[in-house]
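Please find one structure pasted underneath; my questions will follow.
Note that one protein chain of the assembly has been removed; the remaining protein chains are unaltered in position.
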Amino acid sequence: MSTASVSVGELQPSGRKLRQQRSERIIQFLLMIVATSGVLITFGVVFALVRPSVDFFRAISIGEFFGSTAWFPLYEPPDFGVWPLIVGTFSVMLLAVIIAVPGGLAIAFYLSQYASDRVRRKLKPLLEILAGVPTVVFGFFAINFVGPNVAAKIWVFSDVGFYSALSAGITVGLMIMPMMTTLAEDAMAAVPRSLIEGSYALGATKRETCTGVIFPAALSGIIAAGVIAMSRAIGETTIVLLAAGSTANFSFDIGQPMQTMSSFIGFAGLGDQPTGSTGYQTIFAVGLLLFVITFFLNMLSRRIVSKFREVYE
Amino acid sequence: MSSVVSAQPVVADLHDTTSRARKGLDKLFLGGLWMFTLVAIITLVTLVGTTLLKGYSRLNWSLVANFPSPFPGDAGIQAAIFGSVWVVVTSGLISLFIAMSTAIYLEEFADQRSRLNKLITINIQTLAGVPSIVFGILGLAFIARGWLGWGFTVGTASAVLTMMVLPVMIVSAREALKAVPSSLREGAFALGATRWQTIVKQVLPSAIPGIATGSILGVSRALGESAPLILLGALAYVSSNPTGFASDYTVLPLVILKYTQEAQEEFQAVGAAAIIVLLMLLVALNMIAIIIRDKSRKSW
Amino acid sequence: SAAKLDDSCKSSDLYKIQKIDTKYIRCEIVKGTSIHATDKAKQAKFKWTAAKESQYILANAEKETIRVDGSSTVYPLTAVAAKYFENSTKSVKKKDGAKVTVGFSGTGGGFEKFCRNETDINDASRGISAKEVAACKATGITYTEILIANDGLTVVVNPANTWATSLTMAEMKAIWKDGSTITNWKDVRPGFPDQALTLFGAGTDSGTFDSFTEFVNGKAKSVRKTGVQTSEDDNVTVKGVSSDKGAMGYFGLSYAEENSSKVKLVALDKGAGAVSPNVATVQNGTYPMARPLYIYVKNASIATKPAVGAFVQFYVDNLAQISTDAIFVPLTAQQMKDLQGGVKAIALIPRVKK
Amino acid sequence: MVEDMSNATISETTARLRQSGSVVSVSLSSDSHSAADNSQNDLIMQSVDLQVHYGDFLAVRDVNLAIHKGEITALIGPSGCGKSTIIRCFNRMNDLIPTAKVGGKVFYKGIDLYGPEANAGEVRRRIGMVFQKPNPFPKSIYDNVAFGPRVNGKPTKAETDELVERSLKRAALWEEVKDRLKQSAFSLSGGQQQRLCIARALAVNPDVLLMDEPCSALDPIATARIEDLMAEIKSDYPIVIVTHNMQQAARVSDRTAFFNTEIGANATRPTGVLVEYDTTRNIFANPTDTRTEQYISGRMG
Partner (left out) sequence: MVEDMSNATISETTARLRQSGSVVSVSLSSDSHSAADNSQNDLIMQSVDLQVHYGDFLAVRDVNLAIHKGEITALIGPSGCGKSTIIRCFNRMNDLIPTAKVGGKVFYKGIDLYGPEANAGEVRRRIGMVFQKPNPFPKSIYDNVAFGPRVNGKPTKAETDELVERSLKRAALWEEVKDRLKQSAFSLSGGQQQRLCIARALAVNPDVLLMDEPCSALDPIATARIEDLMAEIKSDYPIVIVTHNMQQAARVSDRTAFFNTEIGANATRPTGVLVEYDTTRNIFANPTDTRTEQYISGRMG
């Protein structure tokens, strides 16, 4: 009977390996530092927006900002009532959502329930291309095609000029439709197959299965997708800048030119406001408002999605 | 005992009894789906079609070779192409570095449940939802002017685009790392490999195709992005290719934006031609992504 | 291969310089032909001619970037100058010619950068303001002002508008002043028809907007806020005015003349009778909405960057051609003379060897 | 075209069907294949040489089964032998799988389910199905049951109310849910959900009920309730049930079909075959095929 030989320190790494393990601790630390840079960016964004906004609201009262309906910050004398921008933003957003959400849903239904594999394989890349088209190209499309050939033709309530919220809204809607399609498809794919089969087993047709079972089952996912679409539409700058003009009309006639919060920022940026001027600070005040709105929309959609996950678990 | 009972013959029993209204609705519904699908296809076709029609006359070598000009006849986009390449490559590389580091830290080192991990994750989600123009504001306030004061240069634009594509890249890099089977990590650890050795020698090689495809998608977003750069002075008449981070620059989307707003009609053709070049670059990028994806599938 | 005099050159060679033996020759537009001509016979032709003495300065243009920013009104003029200058230096210095970047942040935005030492030259559609003078003083920046062109803002109406052949500045102000509610021609002047008035204006970030508001209302950026469709793109205004009988708009003289088939130019009356907008009335200042355009050159840039001096010299030497090609109202003979004085002042700035 | 084929054995009938390939009415002599009890042994459904491919892969072949009125028929066999595949052929659920190709014939009251006379929607309404995992719709309890009637007609509110109550009663769920019909179906327990799914299937008044391992996700108590329920309703709704639980097959079914897999001549993956089909008593007490015997003993021993 012999005793196992004992050598203390036997399970310690030697030389090279030891050095390596030490340097790994440094690597890990460095990685952590880099990983937190994202957090810095967010703080940077918030800080960059808040500081000049504070200056802005020192000069312009919040009451005037939210209490008046004239937005002419770059005129003399300037007006700082943000409502025209809000109305413009929501007009364009609503138009876009009215097109993108049903459109995205319809295409998602078609792709996931109706289309054959062959058709799907051909359609998907087309949608991917559409999803990858830069917004400036959509803007070009808006002023050369959508504006004169669609918006001007379908809007019968007023004269539609070169610039209109309608043209911008339609184009933004077309731009976010592929994204909406993808998100809706994901939501539909998460519906258990057994539910769909349960519906067919009761003699339901494809339509009834789509509207009666898949839609309600995927509803929260679809709503979340819709909310993301909204926030995308609200944040869109270039298309609106090109298609809806630079006049902050306080109007509910979507045939008129309008300005959204994002397109105002882009517009004011074109004209390069002198630092510290009130015109320069408006960029930040409006940016802050835009950031807050999209931040809440994105939080909302995350909430909905996490609720949604619980249902089928 | 032979009690034989025939099943009663009920012919026509299983005929379609769907009511006409129900069938009509079915057709209507499918019609609606078709319509929207067609809208998407028509959008793409008319978008490319109208652009081609407008721009094909200027789609020649002089477009690519020339620098901007006040005269539409010989206005070119060379500076914009090089500017785009500069900005996209630098921001792509920087964000790739940050995204890989972040993803490796979050997936391979950090405790998944740690506060820091959650904070970073939520933060990335938040950043992903920030409108791109807001990054432009950040760039204007901190980078172009303010603290860093880099001016309206390639460096500023790269920094801003980096922030913009970072969330996309981090998410795709994390997905790629998650997709590496844990058996691979266990196999390496079980041989005494350290964490870093495991990552560098096993995990990353397996994840690279996924990371590459994700990055290319991020980069193509940067290539097409215009909004934040509007705030960063990329609109000007720039007749030289960038030579460094401190160079003046312009990029394709903004050249398009500028020509689109130009009063002379002939510039629209230049803009349209530039769009076609931009779209071709994007398609090429996506092809590379597809090739990488397919290649990586074959190799092992 | 050595080109010979009188050999025709291409438009892309415009202002290129070649050296044959010891002589320099330059590609120029044949007099009497024009880049803008639609008539085939008058379309631009190019030929090599002997280069002027002063162009040897170009040989000093190192591989440098000249930064210009400022007024979007002056931008097209400087952009043409830049284009030609680049053509020239490229041929002299081969690939390493000087580069010019031209921004159009607006006169004010441009001065801000200029006084922060970010640019070499600032385009201005007005003289430097007292505030800007102070800003430049604070950073120790000295500069030379050069009058570079004349500009006239024209008011345009629809060709079918038979009544408004001329308007008084008071009428203009009534229409355009902040708070104006006039939406019908009949309220502009008794006797004008009952025709809805629609207004097209320039975007707030353009120099045109600043000048127009200053001319009409006496205060920059002060203008009626409602009932005006604004656009960055003069072409949109042209389209709008040409498709609406009751429309009125404004933009630069050169662009108006270019589009005189689509819109009608309106004469203005400042109290001394109606004056039609044209080159002569703008040059002699009788037209009420005429103004001078400037460039401001930083003295330190001239001292330290040879290319900047070369560019200004080039700009001034070829101003007549540049103005024509950019469709600007050129300087008068007297103004040209004064200009040479400015250039001489620049020439006296001591150069610093790096 | 209807023929009376009394006194023909199943295999004879099958042979004739093979030749004619037409719509026939089939009946069954009461030989060894007759029902285990005295209930009516009318043939409701019959498969003839049924075989299913998924793409190129032959999943199951040569299945000749007869489903009788008033009876519960159990399908048993090892995993992958094609039980689910077969039961899904009985109400054309396999139509939903693009790669699935059905060969042979399935007759329902003499009509070929896959023939021109049959419409998939109608087939599914007539031949109800209950799935392995309870799959209530994300709607209220009431709306779950009302879904089928609503898509299959336009019942009035009163009719629907009555139908929902009757179906829930039939599925022995009424007492437990009558006070919360408007609540989400997800608020029910697993066993209740499965009974809800049965009620939902009954609400469209089917002629046959197919159940694919309906109890495998349930605890023993819930299972017992479902089994009781099956016994209760089988006189109105003949039931075909797939089960992995042989005790269950022995307990509840009148007939049992045992499937097994075998690898074909030049196939790489095993194909399911129907080894033996007989009264449950015979299958469990004295199976004729040794494979059946092995399977039964191996699992029950």
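By written order: A, B, C and D. Residues from 1 in each chain.
Everything below uses one rule, namely that a contact is a pair of C-beta atoms (placed from the backbone, for glycine too) under 8 Å apart; a residue touches a chain by one contact, two chains touch by 3 or more.
All values derive from a computational prediction rather than experimental measurement.
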item	value
Selected from B:Thr46, B:Ser62, B:Ser206 or B:Thr243 as touching the chain missing from the view	B:Ser206
Hidden partner chain, touching residue among B:Thr194, B:Asn241 or B:Gln264	B:Thr194
For chain B, residues in touch with the removed chain	111-113, 181, 183-194, 197, 201-202, 205-206, 299-300
Footprint left on chain A by the chain that the document does not show	1-13, 16-17, 21
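Definition applied: only the chains that are shown with their structure count from here on.
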item	value
Chain centre separation (chain B, chain D; CA means) in Å	50
Inter-centroid spacing, chain B versus chain A (mean Cα positions, whole Å)	14
Separation of chain A from chain D, taking each centre as the mean of its C-alpha atoms, in whole Å	49
Residues within chain C bordering two or more other chains	103, 105, 232
Set of chain D residues in contact with two or more other chains	121-122, 126, 151
Chain-level touch network, classified as line, ring, star, complete or other	other
Touching pairs among all chains present in the structure	A-B, A-C, A-D, B-C, B-D
